[in-house]
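Every protein chain of the complex appears in place save one, which is left out.
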Amino acid sequence: MSAPTIVVLPDQSTARIPKMNFLSKENGLLSWLLTSDHKRIATLYLISITFFFFIGGALAGLIRLELLTPQSDLMAADTYNKVFSMHGLIMVFLFLVPSVPATIGNFLVPMMVGAKDLALPKINLLSWYLYIAAGCMMLYTMAVGGVDTGWTFTTPLSTHYLNTHVISAGLAVFVAGFSSILTGLNFIVTIHKMRCPGMTWFRLPLFIWSNYAASILMVLGTPVLAITLVLVVLERTVHIGVFDPAYGGDPLLFQHLFWFYSHPAVYIMILPGMGVISEVVSTFSRKRVFGYTAVAFSSVAIAVFAFFVWAHHMFIMGISNYAALVFSLLTMLVAVPSAIKIFNWSFTLYKGSVTFETPMLYAFGFMGLFTIGGMTGVFLGSTGTDIHLTETYFVVAHFHFVMVGGMLMAFLSGIHFWWPKWTGRMYPEKLSQLAALVTFIGFNLTFFPQFILGTLGMPRRYAAYPPEFQVLNVFSTAGATVLGIGYLLPVLYLTWSLRYGAIAGDNPWQATGLEWQTQSPPLTENFPEIPIMDHEAYDYEWLEKQNLARQQQEEVV
Amino acid sequence: MSEPSQSNGQSAQGEYREQHHIVSPAIYAVILFVLLCATALTCGMSYIDLGEWQIAPGVTLFWNPVVAIAIACTKMSLVVLFFMHIKYSRRLTKLTVVSGLFVFLTLIGMTLTDYMSRAWGRW
Amino acid sequence: MSDSSAVANGAVAEEPHDHPSYQRHHFETVDQQFDATNFAMWIFLLTEVMFFGGLFMAYLIMRNWYYRAFVEGSHQLSIFWGTANTTVLIISSFTMAMAVWSAQTRRQRALLTFLGLTFVLGVAFLGIKGIEWHEKWVKHHVPGIHEYSEQAFLNPASDPEVYKEYHDQPLSPAMASKTEEYFFLYFAMTGMHALHMVIGIGLLVYIFFRARSGAYTNGHYTYVENFGLYWHFVDIIWIFLYPLLYLISRY
Partner (left out) sequence: MDHISPVLWQFLDKWLEHFSLFPPEASKIAPQMDALYFFMVLISLVGLTLVTLLIVAFSILYNKKRHPQAVQIEGSTLLEATWTIIPLGLFLVIFVWGALLYFRIYTPPPNAMNIYVVGKQWMWKIEHPGGQHEINMLHIPINEPIQLTIISQDVFHSFSIPAFRVKREAIPGRYTSVWFEATKVGTYHLFCTQYCGTNHSQMIGDVVVMSPDDFKQWLAGSTSGNSLAMDGERLFSSLSCNACHNSQPDARGPNLVNVYDSKLTLSTGQTITADDAYLRDAILNPSQNITQGYSPIMPTYQGQISEEGVIALVEYIKNLHSDYRVVETLNTTDIPPNNEQTAPPPGQKPPAQKEVKP
């Protein structure tokens, strides 16, 4: 079957969802809450992070509404502070960090390496429970009055000058941190020790490489945040500590420790997204990723460099100018691998045979927006311009381009791409393409004006602002509404498709990954018997041979 | 961190054999003895003033902490190598340990680049 | 990390014949299971290193800024109990290693003895720590919660048994107040370490009873081995805390 249209759905009249699959194995709430099956845990994660995403999103909506007018008239200043703090905390620690790794990654890593499950299934479940505990603590914090430190817990503000619920928020982040440590640990072990026969490092899908890199960051970075928050909580409770100058501490020490995690955290958030894009772009251009090794190693390079650049968040904070130089230089180095990836993806299309299903559209969106996000990162990494642009809306726009424009696009792309594998059913194509378009437009309308606002000098975290900034803020708010619709649509039609979607069959995209060579939804142990990897990753000739063989069998029968 | 040579997790059974290397109690006993001696040594050392070294005006290195840390590191490596069987375990595990120390030193070192150069131009 | 290798679970029923009872269903071979869990333990210890790393960083900065305060603060610690504790912990590390050895060589009685010894030594360590902490409490050297007294540093002579040993100069009020930083770090670090000890002892009890039922002397000693790694790690942390907190210029 040379060059079919990619989506080859089985004959819908006869097609059935396989009787035996991980969803139907056992029923009952308990079978879900006590499961050690990575696919079920991934599903649990998917539901919970979606929940928190929409809470965070609602808060974002409030922020945009408040900023519609120059005065702080919708809500009082301290309410506004609480709203954006909770938005930051929930989005960063309860959505972005676990988004791709804990859901898509959890679902795919074992299948992609050809294992029955993650190396430590119970630890995996534990990590979900930790996440839920963290979520509850965060909700508790919000219920009893919220916290207004911003997600950065800046000392001495957080330890000494605020009387909001810093402690419960801090502990929530602490617990969420451990949940992501356990996920990362599980991935590293699985990728090292659970690969099926023939699955060498350079036959791994790039999704695995990028999740591996992200896991390294999770495992090594997060504990530092954990201990830092413990010190903050201690300082707040016993009124002596190492961060408040009033006690002889050093607030910059907090900045160092905090950003030692929180900068790598940015890569924890974006790397898995990059992995998704590699898979999607390859599949829908029917072509091996251009420069496989380059992309693979650029992920590892990002992971390694990530530990050397954190102080570029502190250029104006009175760190030594010479240290600023060192960190700025290293920041420039870490920017390169991202550029490499972008170009490799675009060249994957070259001489491919490209189709434009929804995941591909999201992937295109990612490539465009991430390019902007990355380049504006260089604006902020260069010490000179950082002085003018940092702590303004330019920063806000920058990291929303990377996080929302990058990671969220990748997340949606991945969800659509693996939805048929996950549920065995297709989502409505046209509608989802529309959603992708709406998201893209809404996103740019929301966040691009903020670059200009930042250049004009509008500081971030302002409840009220000088009137000349209003016009652009109105644009931004308008865009936010569109964006909101763009995010609501997928939830609706994906839920709809659970019941009414067309039966997908094993491999609707004709993709080459091991996960597509098993039934969908997969068995609890993923494969009838442990597969043997006898070809390179993204080997479409191999796939076509397989298909031919299967056809002949069917003819024989 | 990733080791292509380690590549195939499950097929290469041979690699697992040395995992089960059993260290004889005699070695453990020797290590214990050395560790206790080192403890006594570091404790005694702290009562002697080993003096200091003027690297640059304002930058002095006191020998006591240096020696104390050196001894502690020796003890650590003994524990890691023998009690924790690193000496007999696979390259991947060794690599893990090394990378851990590396990142730890990164945290310390890179932070110190700030603290140490803050006063530059002020003396 | 430990539990993954702990108990056999139902899934073994798939092919009961060539699978030992303790092999988890998703592993191909026992070796793979051992290797994976052991590696997982090491990764976990990595995170632990970074966890304490933050504390060591803070300690480093504060010590360099307030050296005198740290010196005289550490003079308040009992070198005797400190050294005793180090010895206790090192020996417990040895007994733990021996426990692993007995599990490897399938000696159940020896295993139980050594686990028992390790447990006793661990408890002894906490006991000694308790004595030391109590002493600080009595001297009002617990920062924050129990009104802190700088008397011993403003006027060392007021604390004779320390004074006759070290003849400390009185600290200026500015510096004396910084001794609180020293004790904050002292309690943060030893506290965090003690917390790890408590967790360790808890697991130890669990292992002990599982070992009584012979769970680790049938060739499957992974759990003991991994727990050993954890125990040695806690020991290593103390090996560094000892010189950093106790041995700041005793001369």
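Points to keep in mind about this one:
By letter and in written order, the chains are A, B and C; residue numbering begins at 1 in each of them.
Just so we're on the same page, contacts are C-beta pairs under 8 Å (C-beta built on N, C-alpha and C of every residue); 3 or more make two chains touch, one makes a residue touch a chain.
No experiment lies behind these values; they were computed from the predicted model shown.
Of the candidate positions A:Val8, A:Ala133, A:Leu157 or A:Ile530, contact with the hidden chain is made by A:Leu157.
Across the entire complex, the residue among A:Ser278, A:Thr390, A:Ser413 or A:Ser497 in touch with the chain not shown is A:Thr390. When the whole complex is considered, the residue among A:Ser31, A:Thr237 or A:Ser353 that touches the unshown chain is A:Ser353. Of the candidate positions A:Ile316, A:Ile485 or A:Ile532, contact with the unshown chain belongs to A:Ile316. Where chain A meets the missing chain, the touching residues are 2-3, 5-6, 72, 77-78, 81, 148, 150, 152, 154, 156-157, 160-162, 245-246, 251-252, 285-288, 290-294, 315-318, 321, 324-325, 328-329, 332-333, 335-336, 339-340, 342-344, 346-347, 349-356, 364, 367-368, 371-372, 375-376, 378-379, 382-388, 390-392, 452, 455-457, 459-468, 470-471, 474, 540-541. For chain C, the residues touching the absent chain in the complete assembly are 65, 68, 170-175.
Rule of thumb we're sticking to: only the chains that are shown with their structure count from here on.
Centre-to-centre spacing of chain A and chain B amounts to 36 Å, using the average Cα coordinate of each chain.
Chain B and chain C, compared by their mean Cα positions, are separated by 17 Å. Shared interface positions of chain C, i.e. residues touching 2 or more other chains, are given as 28, 32, 35, 39, 43, 46, 50, 53-54, 57, 61.
In chain B, 9-10, 92, 100, 103, 107, 111, 115 are the positions where the chain touches two or more neighbouring chains simultaneously.
Contact residues on chain A toward chain B in their complex (touch as defined above): 192-202, 212, 216, 220, 224, 252-253, 256, 260, 300, 307-308, 310-311, 319-323, 326-327.
Against chain A, the residues of chain B that register as touching in their complex are 1-4, 6-11, 92, 100, 103, 106-107, 110-111, 113-118, 120.
Those residues of chain C whose C-beta lies close enough to touch chain B in the complex are 28-29, 31-32, 34-35, 38-39, 42-43, 45-46, 49-50, 53-54, 56-57, 60-61, 64, 79, 83, 86-87, 90-91, 93-94, 96-98, 101, 104-105, 225, 228-229, 232-233, 235-236, 239-240, 242-244, 246-251.
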